[in-house]
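Here you go, one structure.
Only a single protein chain was left out; the remaining protein chains are all shown in position.
Take a look at subunit A:
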Amino acid sequence: MKHSIRSWRAMALLPMSIALMTGTAHAQALGEPVPELQIAYYASDMGPMYEQSARVMSEEWAKLGLSFQLQPVQFSAFISNIMVGGGLEDMAVFTVGADPDRVDPTYWLYDLGACGARRNGAKWCDEEFTALATAQRSQVDQAQRLETVYAAQQRFYDQAPWWPATNTVYGILWNSDKWENVTSPAPVAAHEGLVDPWLSAVPKTDDRILDWAYLEDVTTYNPLAEEGAVGWLRFVYDTFAKNNAQGETVPWAAESWEFTDPQTVRIVLRDGMTFHDGKPVTAADAAFTINMVVEAQPPAMSSRIANLESAEVIDERTFEVKLKTSDAAFVTTVLTYLFILPEHLWADYEGDVTARDVIADGVAIGSGPFKFKTWRMNEVHELDTNTAHFNAPQYDGLRRLALGQADAIRSAMLSGAADIATTVLPVAAMSDLAVQEASLDFLEIPSHGSLLVWLNNEKAPFTDLAFREALRLATNKQRAAIEGWLGFAVPAGEGSVPTQLGMWHNSDLAPIPFDIDAARATLEAAGYGWDAQGRLHYPPN
């Protein structure tokens, strides 16, 4: 299905009147008309926000004398064909999620913007920018890295190959009659960070089990096999570090870490940790797990483990990780992701570790704040609190209800059968429910998830900097946030690195106000013109 926006016809009077006032447009020679541009966006199975955002932004862009064809694309086809397949025709309006590893600038600079990077679907290739984006990846000295990251953002800002329009706001809906101290995990969504509010929540009644209404089932309790289960398993299996709500990476199972050289990280484990079967967690377990991961190379983990070389035990609580190349994002993205498996339960396993059924084998055992209890497929997962954990929650257990669809989640929250719901309901719906129902409360989570406006940088008119700048000036972020996302998004800052990433965002980049007149003036100064119907034409020749 394709929708056409031919608002340039409807807007014909505006440029004509401007032309009459300025006495410029019709007097000058015109080149070829700028053809209709295609805007790809996530189809409605991902929610109505994408079409709404594409529609409201294209309405504003049409005021430059452009016409658009809106084309919904199913999510997986978008990723395969456009994001990594190089099939972007003209423009795309879509979001990238607030994944925990995206609190590091590498994703926003290198992965989405460097020449030849796999997810650089906007096909921009700028050698100066790529050199900066590549350099920051290996600068383990934070001050030096910050300088490079800022310079890369400045170059990106000056070249405007694409830009963010909004940052997504997630939400938590919870039963405030039964629970308190439900804290925000911002900037990551609640189902990603797994610290807030899960470990902070406090029961107000005798019901000391936190019931989480969620959409779908967990795929596995084997962290080497996880694909759709990313997140939930980190309740059972501790990671070495966590990213907190302030955007900092803080110690978790690791007490401390340091780069002894650019390719070696020395990690000291927290003292006194035990697995759920009572055995102590040692550096040998950690090194064993990392070496097993390196050997097995689970495909789903590939983006995070590609740079791991090996691990070596130093003493009871200390081990070293060898990296293939220097990696500044190692702490933020890998230490917060890797887990510790008990060597005594895995060392003798002779089958394919990535296919091991840990439930059947009775080895769903980690050292995390919760212990595996039961799993009824497609229904419910039950975890008991690990009271021996260094950050044990103040309640007895957690249940994840796999309810399959939003209405059931709504019903569960209203009936009190569930205590908390996260991103599975539209944020506006969660907010409305909290207003309607006194027992429910709502928490907004401003995130670094971003709605991006992508351009095909290899194709005219997007190869022209002036055209890109004009389009950026005519991007109405406010309308996209209010009308596209019903208020549950905020206008994004400048540059590719979201403002929610704190220190990593270059706040020296001057805000670019939405200004149609300035956009038209930019085009005019670059030689573009408009015909009698108000349609934009390329400069002559």
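Criterion: a contact is a pair of C-beta atoms (placed from the backbone, for glycine too) under 8 Å apart; a residue touches a chain by one contact, two chains touch by 3 or more; residues count from 1.
Basically, contacts and distances are computed from a predicted model.
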Protein name (UniProt record) of the chain left out of view, among "YeeE/YedE family protein", "YciI family protein", "Peptide/nickel transport system permease protein" or "Na(+)-translocating NADH-quinone reductase subunit D": "Peptide/nickel transport system permease protein"
Given A:216, A:255, A:444 or A:515, the one touching the chain that is not displayed: A:216
Identified contact with the non-displayed chain, of A:253, A:412, A:445 or A:536: A:412
Contact residue for the chain not shown (choose from A:29, A:306 or A:503): A:306
On subunit A, residues whose C-beta touches the chain left out of the figure: 45, 74-81, 83-84, 96, 99, 107, 111, 118-119, 209, 211, 216, 219-220, 222, 225, 227-228, 297, 299-300, 302-303, 306, 355, 357, 374, 376-380, 382, 399, 401-405, 407-408, 411-412, 414-415, 417
